Each structure stands twice: as C-alpha cells, then as structure tokens.
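There's a structure below that I have some questions on.
With one protein chain removed, the remaining protein chains of the complex are shown where they sit.
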Amino acid sequence: MLRIGVLGAGRIGQVHARAIASVPGAHFAALAEPMEAVAKQVQADYGCDLRSIDQIAASDDIDAVIICTPTDTHADLIEQFAKAGKAVFCEKPVDLDLARVQRCLKTVADTGATLMLGFQRRYDPDFNALRKAIGDGRIGEVEMVTLTSRDPGAPPLDYIDRSGGIFRDMTIHDFDVARWMLGEEVETVYASASVLTDPAIAKHGDYDSANVTMRTASGKHCTITNSRRATYGYDQRIEVHGSKGSVSAENTLEANITVADADGYHRPPTLDFFMTRYMAAYANEIAAFVKAVTEKSSPPTTGEDGLRALALAEAALLSIKERREVRVDEILPG
Amino acid sequence: MLRIGVLGAGRIGQVHARAIASVPGAHFAALAEPMEAVAKQVQADYGCDLRSIDQIAASDDIDAVIICTPTDTHADLIEQFAKAGKAVFCEKPVDLDLARVQRCLKTVADTGATLMLGFQRRYDPDFNALRKAIGDGRIGEVEMVTLTSRDPGAPPLDYIDRSGGIFRDMTIHDFDVARWMLGEEVETVYASASVLTDPAIAKHGDYDSANVTMRTASGKHCTITNSRRATYGYDQRIEVHGSKGSVSAENTLEANITVADADGYHRPPTLDFFMTRYMAAYANEIAAFVKAVTEKSSPPTTGEDGLRALALAEAALLSIKERREVRVDEILPG
Amino acid sequence: MLRIGVLGAGRIGQVHARAIASVPGAHFAALAEPMEAVAKQVQADYGCDLRSIDQIAASDDIDAVIICTPTDTHADLIEQFAKAGKAVFCEKPVDLDLARVQRCLKTVADTGATLMLGFQRRYDPDFNALRKAIGDGRIGEVEMVTLTSRDPGAPPLDYIDRSGGIFRDMTIHDFDVARWMLGEEVETVYASASVLTDPAIAKHGDYDSANVTMRTASGKHCTITNSRRATYGYDQRIEVHGSKGSVSAENTLEANITVADADGYHRPPTLDFFMTRYMAAYANEIAAFVKAVTEKSSPPTTGEDGLRALALAEAALLSIKERREVRVDEILPG
Partner (left out) sequence: MLRIGVLGAGRIGQVHARAIASVPGAHFAALAEPMEAVAKQVQADYGCDLRSIDQIAASDDIDAVIICTPTDTHADLIEQFAKAGKAVFCEKPVDLDLARVQRCLKTVADTGATLMLGFQRRYDPDFNALRKAIGDGRIGEVEMVTLTSRDPGAPPLDYIDRSGGIFRDMTIHDFDVARWMLGEEVETVYASASVLTDPAIAKHGDYDSANVTMRTASGKHCTITNSRRATYGYDQRIEVHGSKGSVSAENTLEANITVADADGYHRPPTLDFFMTRYMAAYANEIAAFVKAVTEKSSPPTTGEDGLRALALAEAALLSIKERREVRVDEILPG
C-alpha cells in the first residue's frame, strides 16, 4: 500500500485525491492545505490526516507526495521532498525558468528519488490507443504529426501573467505529445502567433492563436494549432501520418447521439472542460505513478520530459521574436 | 449503336433521356410525347425524332424502347413492343394487378423479347458496393436485412389513388432490395401500418407509416421501415447483418461538410429528391439496359422481379387485413 | 447516509458493490454471500460486514437491499425484505411467471416499500441524452422506434434453460426501452424468430435471432431486432423517428480512433461486454435508487415496469406460436 500525501487541495488537487481513492494499492494518507474549510471538507470526504507541508516531509508514514501547489513553489517542493526520500508527482511545470528546472532535476537525480511530471494527455485512453496503433506498425514510419488543441475560452488575465504565456502553459502539453508521437527529438522550431480573441491579451504580452512547426533530424514534421477560443468545446485532436497510413483521435462529445431535422444532422458539442475530458486520464495517471513507485520503475513522464517540453516553448518564443526557424540546441545545448 | 425510342417525356422520361445521352453505344433516336411543347423542347435538347407510339413500334430504325408513360398503360405497351421485336425497358410496375402482370410476362416470354424493369436502387453505387461486400464474403452468411426508407413528404392525394397505395408504390422498391440482399425468396410476410402524418391519407384507404417483417425458409429475416415523412431528407438506408459481420450504407448528404458551433456539430440534410439521390443510379440503369440488349444477356432486373415484389406487396396488404403472418404462396402459389 | 445490504456477490453483485462505493450518501454496510472466499474478498475490498440473508432482513442498521441472487429467488426475497421494511432494488426479472410477478407486486404494494427494478439501459448517459432530446421536443411527436440489440455471442446452453429464453432474458430490456421511448403503452405485438447461430439453441426450445413489431393505440410503431451474435461487439442502438425529425444513439467503440491505410478507414469494435458498455449506467442506476429511497420518491424503473415488459415477452411468444398479431390485453387484461 503506497501512502500518499497531497500538497494543495485546489481544483487539480481534488482531482488527484479522487484518483488516489480509486486506485487499488494507493492510500490517501495526508493533506497539506492552508485553507482550513477546504482541508476539512476533503478530510470529511476521504478520511485523510491534515498536516503541514513540513510535517508531511518529515512523516515516516508517507511514501510519496503529489504536488498541486502554485507553479512558483514546484521546484523548491520537489527538491525538499526528493531530499526527504519521498517519491514525487508534480503537476507541470517544474518551473517557468529553464535553468531553475535544470538545477532542480540535478538535485533530484542526486537523491535518486522518483519524479513524475503531470502530463495527463499521455494517459488518455484514446491517445494511448492511437500511440499503440503506431507502435504496432499500423501506419509504418511516422512522417507528420498534426496536433489541434484549442481551449473553450481564454483564462483570466491575471492567470496569463502567472502562467508564463500560451507556449509555456498551453502548448507545453502539445510539445510533450509531439515528442511522444514523433519518437525522435525535435531539431528545429518555428512559431507564429497573434491575438484574435481579446486585445487585452496582447497588452499582457501574450497570444491567443498560435501555430508551431517542428522538424526532426530525419525530416519528420509536427505542426501544432492552438487557440484560446473554441465555441464547440475543448478541441483536442491528434493525427499522425505515416508511410503506410494514418491514425487520428477525434474529440469526445457530450453524448453519442445525433438529432436529424430539417436543418440536417446535429451532434452535441465536445466536452468543454479539462476535468471531464481527461477524467479517465487523471485516474490512469495516478495509477501509473503508483505503479512506477511500487515497482521502482521509471515513470512514463519524467522531469526530463518537462525540461524538453519547456525548451520547445522557449524556442517557439525566440522564433516569434526573430521571425526565423530556431534550433533547439540554441536553447538546450547538446 | 443501340437506337432507342422513349415513350413519354415526363419527369422520369427526361431523366432517362439524359441518361441515354451519357451512355456510349446508345442513341436517343425517337420520342413519343403527346404534349407538343414538351416534345419540342426535348427534341431541341437531344436532336431526337418525334414520332407517335405506333410509329415507333413500326420503325425499323428503333431497337429498343423505354416506357415512361402512366402505370395503367405499361402492360399493354410492353406487350405491343415485345411483339414488335423491340427490347423493352419499363418503369415499375408492370401493372397493379398481379394476374395482369403474369399474363403480360407470359406474352413477353413467348416473344423472346428482352424486358427490363426499372428498379433503380439496384444500380446505386453505394448499394452495389454493399452488395459486393456481401458477395465477397465479408459478412459471412446473411442473417438479417434492415431497410429504412422514408420519403421527405407524402405525394398528392390523387397520386395515392392511382399508385395502388404505399406498399405497391413505395415499399415495392424495398421488397425488391430485400430479395436482392437476402439471396433467397421470402416465405412469410407480416405488415403493420398506420396513418400519422395526415388523416386524409386514411380517407383514401392508404397508410403513411409501415413496418414489414419477412422471413425466408432458412430463417433469414428482413425488416422494412417506411414513412412518408422525413424532415431531414430522403432517408434511404440498408443494413445487412451476417454471421461474420455487418455492412451498411448510409444516406448521401447535400454536402460533405460539418459546421461546429456552440450548439455542437452540424451536417447538412440528406438529399431530398429521388432524382438527385439516385442520379448516378439512373445513368447506371440505362447503361445496364444497353449492355443487356447489346450482349443479349438477361437484364439485372426482370419482369419476374417486378412480379415477385408485387406479390410481397399483396401479402403485406393481406397481413394487415387479417392481422397475421401471410405465406407468400397464398398470393403466388409455388 | 443510506445503509445498504447486498445479497449475492456474483458478477453483477460486485458491479453494484463498486457502484455503491462511488455514490455519495450510500454505504455498503453488509453482504450476504454463501461462497466464503468470494465474501471475504469483497469484505477486504469494501470493508462491509458479512451476514446471512435472514440476518440482513432482521438488521436495524440496514435501510435497503440490492438483490443479486439467482432469478428464481427474486420474488421471495423481494417479499421478505419489503415486509421487513427495507427498500428493495432487484435485478430484473422479478420472476419468469407473470402471475407470480403480479402476486409479488401486490405484496410489495401492501407494505408500501420502495421497489426498484434493474433496467440499467434507462440510466445510460447516451440513451438519456436521446430521451431528453425527445422530451425537449426536438423530433416532435414520436412515430417509430427502432431498437437494435445484439449480443456478442450466445450464453451457455444451461443458462438458456434457466433464463426463460431470448424474449424474457434479452429482449426484455428492449421491451422496457420501447415503453420508455414510445411514451404510450403497446397494444399489439408480432414476433418472428429463428435459429441461425447454433442448432443446439433450437433443441433447447429457444431462438437466437428475433424481430418484434409493436404498435400502440395511436399508431406509433416500435421494431426490435435481436441477435445472439455480433462479431463487432455488443450492438446497442436506438433510433427514434418523429414528426419533426429523428434522434439516434450509436454504439460506444473501444477507442475513439481511426486508422487509415490502403484498405480504407478502420475504427475499433464496439465495447463487447455489458459491464464495460453500461459501466456508467450501473453507477447512475444505484445513484437513482439511493435518491429515490432518500427522497421517498418513486424510482424511475418500478415493479410495474418489470411486469409490463414481461407481458410483452409473453405476447411475443404467443405470436410466434400462433403466427399472428397478439393484443397485449390477451396477456395482461385491462
């Protein structure tokens, strides 16, 4: 039985709490949450202890932690708990600063602690079925990956300031999926972005519409299309074209029904919230963490994955600034 | 070059005229059409001669005729032209009276003339692809055929009187498709019908909503669902379930596009007119007639097919009257 | 907190146990299961007490029971627990004998106990979305309901003997869905059935392929197509045609992906097991039971629903025997 402490009981913390409850072999032992009312409610629902972060770090009866605190605390907490001998699951990103991420990963490596990064899309059943079709050789050699990723609406402007912008916050998931699908590291990055939904986003130095083209050393391509606006829901599609065929994953609609009338055929919108769209993925993700820690194997999504996705985001930002193709080794040498 | 005369230049006559023009090896030589303005227009479009029906029957330079006159003239004209040594294509039905159909077919058989019946669905590209999948063994043994056939709207009431009612006019196409798909003659028929769209239809002794269940000697089934009303277009679907799988043909939409918006995903209605829906089928049908006559082979849809489909319609009517399963050999003894 | 006892921890009992665990306000308090190893395992998973059926009936700390024992014990247990003042959820059917069902329901009515029947399809999210579209008036007046329901494969022959045959065991779910969708009681039933998958089924007096046509007093129709064999999975589709349009629910595939290659486009089979296909439905069903008991409201699926569905099965059997349309009031007078 893996005894888990959860740090932070905000929206995503509660998603993980529920996931722990559903995973055989996992026990939600303790929660650290500064807002007392929230902490008490979670305790009532799951029967966990309430402790401070430092208490959890010092607890002998905690094997692993799930870090769901604000982004700017991630790197410090990862280091603290790795040093304390706990296995660590941390929501992406480790940090918005590439150098800080590298230092953190070095610290973790020195401790030998397990560190898993929360890229939930890698645990989505449909995306896994798609990835398996590639692995099974059904499309031959991968040639072109096309990722379409659109949020239903823009986040609050103050979140934009904290998030590091669209590439570090939203596209970062696509960068990770791209690496997963390409099966080969990206060599060059080109990005183009604009503001089409709300001029206030431009004032905050960010974009709401972006396209990224990446190429690997062997000539494989990946294109990413992002928007902060999609009236029809949370648009999350993958298409991978290969030498023998193609495989795609479509959106998940609110219900699998069709109404036909004089205007034609109508289907419901796609699920419009990451917690409903990726509900199964979040549960699978925690199960994968528990499995990796229990079996002492490497987790499917590591700190290195977080670092490389962030480097692609940095490359995209440099590309926009200089209006040119950027080599990833300009950002992350050798 | 097969020299063809067309009898009647109404809506369906003009469809066939255009089809002849598109078929290599076919020549639209003469038209018999009592309405002079219509006849002149067709002549202007296609350069055909204008002759009377009797003149065409007596013409040495006419090899075949396409009968597109009113239903109550079909049997007489078929007999006249078969005796005149012409190959005959006739729109279904030969006649609304089973005994008259049998006498007519006997007469044709005695002349040795080619007679092809116009069941256009047998020439539809999608339905042929479906039938080919069955023939190729992709679904194993046929077990259950499901036919969904709905008109966009009811015909005029005076047409209902002349048509012989829904089973002889509309379901007759489904009866023919059922025989084509089952690959085995029907043994029993049950039908249930009601009037749901317009009470006036009941006053004319007809129905607008009908369901038919048929069974063959070996236990294969076919169900037919008919309605005179489908707001979303001309609903024409086939599904065949077999021991190894299933094959279905879906409707043909007005355009192959999807609009997504806050209400969901929207596709255009299905084509709502038999002439657009079966445009390719009508051209293929005339090509098949030309081929059968030229190669002196049996046409794919014969007078016998017309007779058997009509017998199923009679069985359906008897079933409704007596609220029981009817054996086809009660209608058409062995 | 509703304290629930579960009678029987076979396959379906364990499905319900898990569902209880996931429903807020429900507590899995006790289990009665004669096989000790099974009982111990369930206790280890859920922490429930282990008691005998009679102990549960006599327990003050049990508010409700879920009956998952063999069919021939249902009626007696329903009566026992209704008399003991417990709310009762019972898997369908109450009994295979119509008269016994009627006596049982009378007994329950006299006690005033809540009785909910397990027709899980009424709790399926897609089917509910479909039903809601009808309720919202999107297709106008319901005219024709088409139910396609095919099992991946036939059950063991000894199960067939105990089950009461295809109509009482399998079609019964469709009869219930038909009533739900038609919104009006069925007046006449016609059924046709055959054996196509395995001659042994005929030797056991049952069928594997069946078609049912039902009509209401106002002329609405419902057709049901059943087969015990569907290579592509557990085929569960509903289409409802109305005066203003149509609504359909399609199958749920194993994954929402498409592979394209030189042979065309390929999607995975439909989920092939009732426990995966209706996983969400089972959870919703228990939640509905808890809600009905807690709020003292009528459950969505009652003993009366079970009785009426069974009457339709009896009518279907009589129809096959006498090869005619059967009025439901021949089975279940007025």
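Chains here go by letter, A, B and C, matching the order in which they are written, and residues are numbered from 1 within each.
The rule is short, and it goes like this: contacts are C-beta pairs under 8 Å (C-beta built on N, C-alpha and C of every residue); 3 or more make two chains touch, one makes a residue touch a chain.
On a predicted model such as this, the values are computed, not experimentally measured, just so you know.
Undergrad: Using the contact definition given at the top, list the shown chains touched by the missing chain.
TA: Every shown chain touched by the left-out chain: A, B, C.
Undergrad: Using the document's definition of touch, tell me which of A:232, A:265 or A:278 contacts the absent chain.
TA: Of the candidates A:232, A:265 or A:278, A:232 is in touch with the missing chain.
Undergrad: Among the options C:190, C:207 or C:232, which residue touches the chain absent from this view?
TA: C:232
Undergrad: Sort through A:14, A:128, A:163 or A:246 and give me the one touching the missing partner chain.
TA: Within the whole complex, the residue contacting the unshown chain is A:246.
Undergrad: What residue numbers in chain C mark contact with the hidden partner chain?
TA: 231-232, 253-254, 260-269
Undergrad: When the complex is taken as a whole, what residues of chain A touch the one chain not shown?
TA: 141, 143-144, 146, 148, 150, 188, 190, 192, 194-197, 209, 211, 213, 215, 218-221, 223, 225, 227, 229-232, 241, 243-246, 323-325
Undergrad: Need a quick check: the contact residues on chain B for the chain that isn't drawn.
TA: Residue positions of chain B that touch the missing chain: 125-126, 129-130, 133, 138-139, 244-252, 254-262, 268.
Everything that follows uses one rule, which is that only the chains that are shown with their structure count from here on.
Undergrad: If I average the C-alpha coordinates per chain and also across every protein chain shown, which chain's average lies closest to the global one?
TA: Per-chain C-alpha centroids compared to the overall one single out C.
Undergrad: Based only on mean CA positions, could you tell me how far chain B sits from chain C in angstrom?
TA: Spacing between the chain centres: roughly 42 Å.
Undergrad: Between chain A and chain B, what distance separates the C-alpha centroids? Give it in angstrom.
TA: That pair's centroid distance is 58 Å.
Undergrad: Two or more other chains in contact with one residue: find those residues in chain A.
TA: 254, 260-262, 268 - these are the residues of chain A that touch more than one other chain.
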